[in-house]
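One chain of protein is taken out of this complex; the other chains stay put.
On to chain A.
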Amino acid sequence: MKELINDAEHVIFDSLKGVAAAHPDTQRVDLDNRIVYRAQPPRPGKVGLVSGGGSGHEPLHSGYVGAGMLDAACCGEVFTSPVPDQISAATNAVNTGAGVLHIVKNYTGDVMNFDMAAELSAAEGVEVATVLVNDDVAVQDSLYTAGRRGVGLTVFVEKIVGAAAEQGRELGALKELGDRIVANGRSFGIAITPCTTPAAGKPSFELAEDEMELGIGIHGEPGRERVKLGPASDVAHQLVEPVLADLDFTGAPVIAMLNGMGATPLIELYLLYGEVAPLLASNGVDVARHLVGNYITALDMGGASLTLLRADDELLDLWDAPVNTPGLRWGC
């Protein structure tokens, strides 16, 4: 396995040094605590938005720190949640008195560490609320698992709630908005090649030349089922059908994202969107806004995920609001 790194143990630190060098005008990097902040301190009265998680999903989350999205992102080790004192430090730093919203992907480690961080910050007088994102329809049995995983919808939550926070909405209203997005969004992912963490140095699972994995998460964990890899037109069906089977996406404007998992070239991702878009239309889904690109990745995994959000005029307005981050930028 060949990688452009110096040392597997210092990948996060070294990468954040690069983030600091790349975005000095919009972001400030606390290298010791591995927190990415906006370059400008938070405006008094604005609710702070903090997210974070394991690294390896870039641009999520640090790439979404900036005007119109997050105030801070806490970077864990590769695929490993950040730790409570780190999250609490970010939370306290962006609190202007209006409270802080945590946006957490539903993984056992992330939930526990953000919970402990919220307890630490609450003990220091910071009001914290949490939106838990759990949009992955691949996890069918929520009773006997840790519940549905948080994947692509996290990008939508950070964008839309971020825009609402800029408008000055209060903490309770932002949590409600985040919960509404979670209730109305679903995702599903597939992989055609596994990923390799710098620490393991070996692929997360083996896939034969003619195989694909359905229902993968974003950590190289194996998915729901392994099947023969067909043409992209078949893969489009395999991506779209589980999402549409889980929630009715007709009769409302929909925000869609076809996301690359890290190693899939854009030529293939566009080709796939060329199959997905007409398939959604033929199923009565009105795609009002869409993204095609690498927005939440799993290191060098090859594959794609589809996220759909059943929106309304309010959500579309917030989606269209100006955003200026390394990962998403429009209207500014």
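Operating definition for what follows: a contact is a pair of C-beta atoms (placed from the backbone, for glycine too) under 8 Å apart; a residue touches a chain by one contact, two chains touch by 3 or more; residues count from 1.
We adopt the following convention: contacts and distances are computed from a predicted model.
Comparing "ABC transporter ATP-binding protein", "Dihydroxyacetone kinase, C-terminal domain", "Ubiquinone biosynthesis O-methyltransferase" or "FtsX-like permease family protein" against the UniProt entry of the hidden chain yields the protein name "Dihydroxyacetone kinase, C-terminal domain". The residue from A:5, A:22, A:122 or A:199 that touches the chain not shown here is A:199. Contact with the chain that does not appear here is found for just one residue of A:35, A:103 or A:139, A:139. For the options A:150, A:178, A:217 or A:327, the residue in contact with the chain missing from this view is A:217. Mapped onto chain A, the footprint of the missing chain covers residues 54, 76-86, 107-109, 112-113, 116, 138-139, 141, 144-146, 149, 197, 199-200, 202, 204-205, 217, 219-222.
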